[in-house]
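Part of the complex only, each chain left as placed.
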Amino acid sequence: MKKLLIQLDGDKFASTFDCIVAHDSGADDVLSYGGVTVADVRPLILSAFFTRGIPDLKNLAGWIGGSDVELGEQILAEAQRTFFGPFKISLMLDSNGCNTTASTAIAKLVRQTDLRGKTALVIGPGPVGLRAASLLAREGCQVQLISIPPQLLGSRYNSELSQKTLASARKAAEAVHSSETTGNGSLHVEDVLDLSRLEDLLGKAEIAVAAGPAGLQVLGLSQWASKEKLQWLIDFNLTEPLGIEGVKPADDFAEREGKHVLGALAIGNPKMKVHKACIAKLFERNDLILDTEGVYQIAKELA
Amino acid sequence: MKKLLIQLDGDKFASTFDCIVAHDSGADDVLSYGGVTVADVRPLILSAFFTRGIPDLKNLAGWIGGSDVELGEQILAEAQRTFFGPFKISLMLDSNGCNTTASTAIAKLVRQTDLRGKTALVIGPGPVGLRAASLLAREGCQVQLISIPPQLLGSRYNSELSQKTLASARKAAEAVHSSETTGNGSLHVEDVLDLSRLEDLLGKAEIAVAAGPAGLQVLGLSQWASKEKLQWLIDFNLTEPLGIEGVKPADDFAEREGKHVLGALAIGNPKMKVHKACIAKLFERNDLILDTEGVYQIAKELA
């Protein structure tokens, strides 16, 4: 019986990346749908349940991708709402690679150092930054997740969008605090409007994570090199200029200025392994939901 | 040489159900097209003929699905118009599952009792009801196919749509009567506007078939239980409230109130077998057209 992946993508065309990697991860075929809206989800998922007996539903799974993470989350929620009784299929969300990227980076970090009680600053409350911050908090860090100051964003600054992103992040922070799996960690979201506040927070952090937009530097070399407490730096940005000046993309916890730095390329390779392992897991049962937590568990096993 | 199925679907997205079942029925791959209009059919079907030699065209086939049965019929007709000489491929229509559902139910009934000369009432002249009525007539029944009285439909009643559906049904009834394969059977279509007329017709029927919309009861328990002549009941409705009160979806000619009743779930399982057998048959030759009659022959062989 063929393993078939139903690819739901909110972009005009279903991602070639997601489709090719699915083929390379054990899917026998991929049913690709681009331009998917929330209203399209129900018939696409529901009718799959009636094709095979319950024990064989594990050979079907759903993949949610595309560049719009918020839409992806809505699609995932709607897909889960079609479930009833044993009629369900495993689902994974990785819009814009957010879950595999954040999970891989934090899973690599937790292998290097005990995160419990450490202070962390995550710059950029978008999907990847938010997920990295949540995972750090769940590992016991005191996390500050902050917006990128308008002075750094320049013409890219959009006040309305920024407030919307912060509101989502605050909601996620509440979920982290109310979760049983969060020990003594904490996640605070802050709208940072001037550079001196960023400087203050950086001075208190042992871990700094740059999760800004592609090709935007958020930390200068002299800025971070001078902070005594700071020990660990992670940069998700692969497009020049990188997010953290002085970090090389291939740095795999390389020592620079007395600190340990992790670059985007050193995250990207193990991320592919996490992605493939997740797809394979989807086909082991018919009730696995791989969102941030689920992907992170797999990333930790592989790290 | 791969067996490839060209899936033409009038809905925005090609059905996952039809695609998955095709994979499970021996198709090596499915070329899925959603949002297909009649104007799109010619290039999609015609250009397939020139890919392989005539003896190998049996490894290509066309599937027509989607929720709109009338559109499906137009797509099927247009696809057949592209045929010339030996340049053709096998085609199957099963929009909304109409052919496999109706064929399976009547094929099951004909195994239970000799239909020749029996009187049948089919309530609901939509695609499934119309096909069930046609097949009953071709098996020798005197069939009354009636509209659902407005009193039962309530706010769902749409006079214009109802007249359009009845007109299609009358046209189909003429085709049944002029067909050589119809023996002494007959099919009459009637627009029933009040409940007493439904009651009269039910009193004269030996077979009653409920083919109304999902979640609408068309026959109450006391109504059918009291009819002496009535022996066989079929309900296509799987959504509560069911079409016939007192029937259970899993009833497989169970005896209730002294009659034999067939529920939607007991139709659904063998329907899947019929669907799969039909797909397999498509790939045995390049000139098979599986519409109501063709699907019914296969359903009878399997029943």
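Read from first to last, the chains carry the letters A and B; within each, the first residue is number 1.
As a working rule, contacts are C-beta pairs under 8 Å (C-beta built on N, C-alpha and C of every residue); 3 or more make two chains touch, one makes a residue touch a chain.
These figures come from a predicted structure and were not determined experimentally.
The full homomeric assembly consists of 3 copies of the same chain, 2 of which are present in the displayed coordinates.
The working rule: only the chains that are shown with their structure count from here on.
These two copies of the sequence, chain A and chain B, are related by a rotation of 120 degrees on CA atoms, to the nearest 5. Residues 1-2, 4, 6, 29, 31, 33, 36, 40, 43-45, 47-48, 50-52, 60 of chain A are the ones that touch chain B when the two sit in their complex. Taken together, the chain B residues at the contact with chain A in this complex read 11-13, 15-17, 19-21, 23-24, 29, 32, 268, 272.
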